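Worksheet for the structure shown next.
The complex appears here without one of its protein chains, the remainder shown in place.
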Amino acid sequence: MKEGGRRRSLAAWLPGIAAVMFVAGVAVILAVAVGTVGGAREAATMDDARVAASLWELTGGSADVVARLRPGGITVEAVEDGGAGPGAYAYETGALEPGVWIGVAPRQGAGWPASATALALLGALFMAAWAATRLRSPPPRRYPAAIALVATGLLVMVAAAAQRWAERELTDLSAARVAQGIGAVEIAIRAGAAPDRAARVAGLPWATSAALERPDQLWTMPREVGEAIVSSPQSGDTAPYTVEARGATYHGARLIPSPPAQDALHLVFLGYEETASPDVALAASAAGSTLLVALVLFLLPLSARPRTLRRTLSAWGFLAPAATLLLVFTFGPLLFSLWISLHEWHLVDPAHPFTGLDNYRSLLVDGDWWSAIRNTAIFTLHVPLAMAVALALALLTRGSRRAARWARLALFLPGITSVVAIAVVWKWLLNDGYGLVNRLLEGAGLGSVPWLTSPDTALGSLMLISVWMVVGYQMVVFQAGLAAIPRDWYDAARVDGAGPLQRLRHITLPGLRHTLFFVLVTSVIGSFQVFGLVYVMTEGGPLGATDVAVYHIYREAWEFLRFGSAAAMSWMLFAIVFVATWLHFRFLEGRREGRVHA
Amino acid sequence: MLDRAGRAALLTLACAAMAAPFLWMAATSLMGQLEVFSSGRVLPAVPLWSNYPEALTAQPFARYFLNSLVFATAVVTGQVATATAAGYAFARIDFPGRDRVFMLFLSTMMVPVVIVLIPRFLMIDAIGWIDSYQGLVSTELVSVWGIFLMRQYFRTVPRDLEDAARVDGAGPFRVFWSVALPLAKPAVATLALFAFIDAWKNLLWPLLVTRSMEMRVVEVGIAAFHSTYEINWPYQMAAGVVAVLPIALLFLFTQRYFVRGIQLEGIR
Partner (left out) sequence: MSPAPQGVSLRGVEKRFGNVTAVAAVDLDVRPGELMVLVGPSGCGKSTLLRLIAGLEEASAGEVWIGGRHVDDVAPGDRDVAMVFQSYALYPHMTVARNLGFGLRVRGAGRDEITARVGEVATVLGLTELLSRRPGQLSGGQRQRVALGRAMVRDPGVFLFDEPLSNLDAGLRLRTRDEIAALHQRLGTTMVFVTHDQVEALSLGQRVAVMDRGRLQQVGTPHEIYRIPANLFVAGFVGSPPINRLRLARDRDERGGRLRAARDAGASGHGGQGRLAGGPFRFAGKWPFDEATLGVRPEDLAVAVPGASRADFEATIVRVEALGSEQRLHLDGPADAAWVARAPPAMRVTSGDAVGVSVAWERTHLFGPDGGRLGAAPSPIRPLRAS
């Protein structure tokens, strides 16, 4: 094989570019880590300043008190020209007299994480070495895959190291905030403020005096955290506590006012951080850079064939809109939903403690959920019924183009039109006293049926309506399938003396097998997701008789706001749909294979 | 099995049974509020046309329709754009990993929508798009079914045409835009139709992301109307007729595209 000189040089450069991109990926991870810490540090400094200003106001302008809060950290000085000393953070609040400045010294950082930098250098070195070997001889075929693995591993290690460093930094910061918060609340209480007012002054989420029994509050300290703080041995008057509970680290404090009087046990809740879960930004950036490296490694072998490379790039250009949307709104949410399902996740509570498989575990014994699944499964039984009707209709309209067209016109509409409107109509049709159906039945002397109001019949009614809705669509599919069966086969069968039933059994059904399978799978998947009918007609009732899976999930998430458990339900539903589809495939395809081989 | 007359009778019966609810809906929509409860009445004594303006102004249905129209149009535009481009790449451009990527895309058709609703909601909420057109539309802009449909169709377009365009000097996008896409018009029409109707019928997602009355789409609007005017059946039926009518008309004039879409979907 001959290669143009231009191509060779291009191929030689690309490993170098890959190395650079790898380093860039590492740099992104580190930058995000440093940025997170830097942002937190900035926010903490701002908080300090704000608290200092509030205290200044509260204590009537006593610089001493404020400065005592954090010796070395905060200085209050009256400066006319507005400038603070070097390295000081100046904060001005409208409440302060003009010309009074509070300087807050920024905290010292620990600098860059050394281990991550070392790893990054190692990785870059490795990639460069690889580039060097590639220059000399073309690599064996599996080489790029191995490099991709190693690079991915290195990136993950860098990300992990960066994350550990960032976590330690953040923990340091929050310990400092705990101390500062306790001081602030103490001063505020001493100045005569109520604990919650003091907390607000100190810019803290919550503070209370000995009252843990207020679960109605939006910002609640989890009970076990409060209890842990109260019951823990006292280590000094104002001790910060960090309590590990439910996958998060809670920072709290208990403080006893200096004249230890009455029942005034003050609890301060200073917030929490989720230590058990990796920082989302970090994970995302690590994934991003890994993707980047993988992309480079994927394009690398193509670089020797510029036209293939160009084609690949243009293909991804075409795919980009769809792929991006799918990534953001389908694949991403899939993982996100899995993630949510591992947490206790409420819409209004910013705390999302990690609970592992607890959601799934409790679902396993949740009778309501299983009854919803059972209802869904029973509901799905309308599919074979609808298919039988649709097939019969398709056979009836066969051979007459006009009949087929008219049947389509009449039958197709229910399947494509507004589900809500249909549900409302049927609700009226099946109305106990005045609905048309019961009136007809009564007129025929058959007595009325409590279609939607009895737990025994409600689900069955929904199934019938569903048959009515899907039958037109299925009929059209069957018509198309029937048209694809060669006429000759029937003629041949007729010549062989097969009757109509035998022709149906031996020619029509086998010829339609693909179509039947297709309709079955898509309809079952669809029927597992029924929502509109239930939402409008029965709202899951009566007595939960029509509570199907998707409606159950909807209520769990948007009525009870339990996102974590709703996500777990969705995943279980997905698993069930997946297994059902897979079994269909196995069963039907397997049987077909068997028949062919027999 | 059956003679001609028997078949015709059976078919007519089936069609009548299928169409009956719609007729009943139309009939009820013209009855008086109490008339519907008087037994023995199937047709209105006197058509009460005023039900329509009254029902439609009881809630801002015009606004609902506008919202549905905006929503469906945006979804159609987005899905046609993304699906034609992606379908073309899968059908015609030979790139490493193509079939695996395609299978990955296809596999999402098995995923129940509920599973992604919560994350989508949280994401839209985080951007601050709840109760806005952006929030309503952005998640619905790609349809894997559409990609599949377009891929199937593009594979039937003669390859020579694209080769000729390449020799004529057209780049990949030009080939797609000037040659492949114009030839795929029938499939685009089918895709657009299905996308429009799916968007029009979509209840769950608009229910979640819209809050104010001004942002409701027709489906959500009728559902809300239903729970507000629980026992006023004529009003509800009038609203229902108005919701069904556009789709029914659309279907009447575009029947063949539906059928083609279903046929394309069925062949593998």
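All chains are identified by letter, namely A and B, in their written order; residue positions are counted from 1 within each chain.
The criterion applied here is as follows: a contact is a pair of C-beta atoms (placed from the backbone, for glycine too) under 8 Å apart; a residue touches a chain by one contact, two chains touch by 3 or more.
Computed from a predicted model, the values in this text were never measured in an experiment.
Trainee: Determine which one of B:170, B:189, B:224 or B:245 touches the chain that has been left out.
Mentor: Going through B:170, B:189, B:224 or B:245 one by one, B:170 is the residue touching the chain not shown.
Trainee: Looking at B:16, B:127 or B:161, which makes contact with the chain not pictured?
Mentor: Of these options, the touching residue for the absent chain is B:161.
Trainee: For chain A, which residues reach the chain that was dropped from this view?
Mentor: Against the missing chain, chain A presents residues 1-2, 4, 7, 305-308, 310.
Trainee: What residues on chain B make contact with the chain left out of this view?
Mentor: 158, 160-161, 163-171, 174, 178-179, 182-183
We adopt the following convention: only the chains that are shown with their structure count from here on.
Trainee: Please compute the C-alpha centroid of chain A, do the same for chain B, then give the distance between them in whole Å.
Mentor: Taking the mean C-alpha position of each chain, the two centres sit 26 Å apart.
Trainee: In the complex of these two chains, what residues of chain B are touching chain A?
Mentor: Chain B reaches chain A through residues 1-2, 7-8, 10-11, 14-15, 18-19, 21-22, 24-25, 28, 36-37, 39-40, 42, 81-83, 85-86, 88-90, 93-98, 101, 105, 108-120, 122-123, 138-139, 141-142, 144, 147, 171-173, 176, 197, 200-201, 203-204, 208, 218-220, 222-223, 226, 233, 236-237, 239-241, 243-244, 247-248, 251-252, 255, 258-259, 262-263, 265-266, 268.
Trainee: Give every residue of chain A touching chain B within the complex, in rising order.
Mentor: 298, 302, 308, 311-312, 314-319, 321-323, 325-326, 328-334, 336-337, 340, 393, 396-397, 403, 405-414, 416-422, 424-426, 428-429, 433-434, 436, 439, 468, 471-473, 476-477, 480-481, 500, 514-515, 518, 525, 528-529, 531-532, 535-536, 549-550, 553-554, 557-558, 563, 566-567, 570-571, 573-574, 577-578, 581
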